[in-house]
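A quick write-up on the structure given underneath.
One protein chain is absent from this view; the other protein chains keep their places.
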Amino acid sequence: MAVTNYSDAAREAVREAMRADDAVWCIGEDLGRGGVFGQYRGLQDEFGPARIADAPISEAAIMGAAFGAAIVGTRPIVEMRFSDFALCAVDELVNQIAKARYMFGGQSRAPMVIRQPMGMWRSSAAQHSQSLESWYTHAPGLIVICPSTPQDNYSLLKAAIECDDPVVYFEHKNMWGLEGDVDTAEAAVIGEARTRTHGDDVTIVSWSQTANFAVEAAETLAGEGIGAQVVDLRSLWPWDKNAVLDSVNKTGRLIVAHESVAVGGFGAEVVAIVSEKVGAALQGRVRRLGAPRALIAYAPNLENKMRVTAEMIVDAARDLMQKSKTKG
Amino acid sequence: MAVTNYSDAAREAVREAMRADDAVWCIGEDLGRGGVFGQYRGLQDEFGPARIADAPISEAAIMGAAFGAAIVGTRPIVEMRFSDFALCAVDELVNQIAKARYMFGGQSRAPMVIRQPMGMWRSSAAQHSQSLESWYTHAPGLIVICPSTPQDNYSLLKAAIECDDPVVYFEHKNMWGLEGDVDTAEAAVIGEARTRTHGDDVTIVSWSQTANFAVEAAETLAGEGIGAQVVDLRSLWPWDKNAVLDSVNKTGRLIVAHESVAVGGFGAEVVAIVSEKVGAALQGRVRRLGAPRALIAYAPNLENKMRVTAEMIVDAARDLMQKSKTKG
Amino acid sequence: MNQANFDRERGVKLLATMERIRAFEENAVLAAERDKLVLGAIHPSFGQEAAAAGVLWPLRTDDYLISTHRGHGHTLAKGADPIAMMRELLGREGGCCGGKGGSMHIADFNVNMLGANGVVGANITIGAGAAHGVKLQGGDQVVIDIFGDGAANRGPFLEGLNWAVVFQLPILFVCEDNQYAATTKTTSVTGGDGPAARAASLGLPTQTLDGNDVEAIADAVTETITRIRNGGRPEFLHVITYRQKGHTSFDQAAYRPDGEADKQMADNDPIQRQKNVLAAVGVAADEMQAIHDAAQAEMAGALQTAADTPFPDEALAFTDVQDVGSPVVEAF
Partner (left out) sequence: MNQANFDRERGVKLLATMERIRAFEENAVLAAERDKLVLGAIHPSFGQEAAAAGVLWPLRTDDYLISTHRGHGHTLAKGADPIAMMRELLGREGGCCGGKGGSMHIADFNVNMLGANGVVGANITIGAGAAHGVKLQGGDQVVIDIFGDGAANRGPFLEGLNWAVVFQLPILFVCEDNQYAATTKTTSVTGGDGPAARAASLGLPTQTLDGNDVEAIADAVTETITRIRNGGRPEFLHVITYRQKGHTSFDQAAYRPDGEADKQMADNDPIQRQKNVLAAVGVAADEMQAIHDAAQAEMAGALQTAADTPFPDEALAFTDVQDVGSPVVEAF
């Protein structure tokens, strides 16, 4: 149990996995110098340039070659640098990696982790800021993970590396320096949510950085006597429907909050499932918070217009509280 | 008003647009020989090889170069052959085409139509069958159109070519031969749904080929005295929320049906919006039909397991009818 | 060819492989066109059998192969079972991919055949990666990565070949140039001096071969594979052949210049050429006829067996997607 940051927690997970299993290796641009955010710093000293390997600027080849290496028995960790650049390798990820096991009738596996640093990071503009996690939930064959704390970035990255399925692993760029307790003995099960706060009045479902804003919001709401239960999904596929449904059955109110664009975002999936399963009880007390369907600007004040904040979550909760739990 | 098929209707729209505007041109593989499905047959004879241009197998360049040609004043129609291959050009489509106007502060436009033949076509297997229309609804800057009839493939393709925004245009491969009346005087407004059948009992929202299955289902239901209102969205962004909400306010029951994978599909968006806006009235009478989160197999009997059929829509409607409209 | 040194046994085996490939595809086309038992598109390789037989000749079973949509020949030459392949084309139980992949995704991991691919060019980086995996694990296998002339215009050509050079990987890239990409004459959309020039510029030793001369291909590849196995450096082969029929079995290929295909079939058919070679070194016509007949019988039998095999159990539609979050356990 030590305090460490989100970036170092992930590095520790990688280090331990590489020590435990020779088949694990990392491939990406600039990894030998620690990677663009320092997430790999020092690892090449320990594991050498073959296992912490510097790639040319060839995202399609990074993804495709790692896949080839996976189907012959290695376990690659692929670094995409910014999730935006993974768009240069979508055929490889979605047409090849996600489908191979199925198309080949189970003859092959692709045990890979594809790290995609995501999200807004001050003034990075439209090509270095986006959050497309919902896309990959819609691509059968893939697992999707979005950790929000150092602990989860440690435990879930380890679980992802150990998993025999391909995992798209979204780390939020704005959290690299976020500190927190990390217990290296804590294992994570992919698909289990973490209930971050408990409360009887409103369920707030979230993931990645926005889950931390949700916790902030819950603290504010608690001060007003409103009990918010924050369910941090942590993984979007599979996702913990039971944790959400149980909470909504208790609170009768649902907010889903995420940084990504609301339209077509995974928040819609959460709302849809809840509507189908407990729609009658919910009586319309449901709110989605996500970015407007616009692009992310460079100017800080414009960029801010795309953000989902703790205040917005608080406002939505207050608003839902106006709608009584008993009549629709 | 003449009977023509889905493919020829689109070709007619292209032909008329090219006659009307010299800036319009088409680029894709094998177009000189009519394109892989014959959608361009004969057009090179009329317009020559510069305007019906044969591309190398370079999806990234087809998309990227068409974009470059668009920002200097031409209006390209990009043919992706199978929507699956568009995954080789996602950076170009989503990071460049969709964002350029915004990133450059409105200095440029990308008036382009990106034709992406989609969907299951008997035994084409996982790399030639998928439907990813929901992805592009989540990508600001793009318009998304999914016509289901020859008339709409004519009118909407014309509207798309005339539009100054980039349009991702999904034609369903299984409908090329589908015949229907086409009135070339009928213009379409992007974002307006077509109400295909009227009814007071249940709203069925759909698009692309599945909308035709919904109409079939409505006919069957009519025979049982159940009035189904089929709202064929035709375009997913923008989409006709009012048509859906008006219908649901009337029927109090909602089915959304689409061929694409249910998880993270656009059906979730429709259900989410309806839940947020008329949730209380809906009382949980809502069903989504989409493909399981699995891949599309080659063997016909396995492939069929991924289909959403008219029968499934009928069953869902019958099921919802069990839930009375007045109590939840 | 030096008649004295001629390896008769190899020559006969190469002929047999080519005859088997042709017979397999003839039966596959019958299954598709006559019997309507193959519901998806198939891409036969008539006229390209020498490339498959010759290139795969020196490979060990544990060497890797990765191929394309037009990969029946390569897969057979690598040693896959034609019955399992035919079942796959018919989407039946016991197909190499359990009926889930079909012609465009045939794979047989038993013989280290890592799969055909429905996306042109995608197998170039994947093959490079397989070689990368071999190197990381200290293996001595070689990877053969076959793709078409059309694939040389896709980005993965540059990225995958560069990758193999940068990481010094044991892989032989083979551009099987049948002169067409679907309906398009490939030279009309290809700048410069073509695939070998591109490969050379990326730092690979290259050879250009007559793709209808199976003996020459087998000779060259035998030496090349040894060099790669010992040296661990990638190389490139440009094998020029001709697609005698359409792009798919549906395609009449009417876009080709008059007489082009007829001339190729008459003068440059790889099977006929090999028969001429063998006749010249004294292999009897009867022996060759027997090879032909055996191949025909084997593949007609494979088709019959496949046609008699049931479709897969429907429950299999949802298996082998993924372990965690599998559709078998997760509703949506």
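As written, the chains take the letters A, B and C, and residue 1 is the first residue of each chain.
By definition in this document, contacts are C-beta pairs under 8 Å (C-beta built on N, C-alpha and C of every residue); 3 or more make two chains touch, one makes a residue touch a chain.
From a predicted model like this one, the values you see are computed outputs, not experimental measurements.
K.L.:
What shown chains does the left-out chain touch?
P.N.:
Every shown chain touched by the left-out chain: A, B, C.
K.L.:
Out of C:20, C:132 or C:154, which touches the unshown chain?
P.N.:
C:154
K.L.:
Check the options B:4, B:39, B:74 or B:251 and report the residue that touches the missing chain.
P.N.:
Checking each option in B:4, B:39, B:74 or B:251, the one touching the absent chain turns out to be B:74.
K.L.:
Write down which of B:82, B:135 or B:237 is the residue touching the left-out chain.
P.N.:
Final answer for the missing-chain contact: B:237.
K.L.:
So which of A:39, A:95, A:127 or A:229 would be touching the chain we can't see?
P.N.:
Checking the options A:39, A:95, A:127 or A:229, the one contacting the hidden chain is A:127.
K.L.:
Consider the whole complex, including the chain that is not shown, and state which of A:10, A:55 or A:175 touches that chain.
P.N.:
That would be A:55, which touches the missing chain.
K.L.:
For the chain that got dropped from the picture, name the residues of chain A it touches.
P.N.:
Residues 29-30, 32-33, 36, 54-60, 84-85, 88, 122-128, 261-263, 288, 290, 292-295, 297-303, 305-306 of chain A touch the chain absent from view.
K.L.:
So that we can see where the missing chain sits, which residues of chain C does it touch?
P.N.:
Answer for chain C: residues 153-159, 161-162, 164-166, 188-193, 197-198, 200-204 touch the chain left out.
K.L.:
Pick out the residues on chain B that sit against the missing chain.
P.N.:
23, 25, 50-51, 53, 55-56, 58, 60-61, 63-74, 91-92, 95-96, 100-108, 140-143, 163-166, 190-191, 237-238, 273
Quick note on the criterion: only the chains that are shown with their structure count from here on.
K.L.:
With centres defined as the mean of C-alpha atoms, identify the chain lying farthest from chain A.
P.N.:
Computed centres place C farthest from chain A.
K.L.:
Compute the distance, rounded to whole Å, between the mean C-alpha positions of chain B and chain C.
P.N.:
Using C-alpha averages as centres, the distance is 36 Å.
K.L.:
Determine the centre-to-centre distance between chain A and chain B, using the mean Cα coordinates as centres, and give it in whole Å.
P.N.:
29
K.L.:
Can you tell me which residues of chain A touch two or more of the remaining chains?
P.N.:
Each of 91, 95, 102-103, 140-141, 237 in chain A touches at least two other chains.
K.L.:
So which stretches of chain C touch two or more other chains?
P.N.:
Within chain C, residues 95, 97, 99-101, 105, 117-119, 155, 321, 325, 327, 330, 332 contact more than one other chain.
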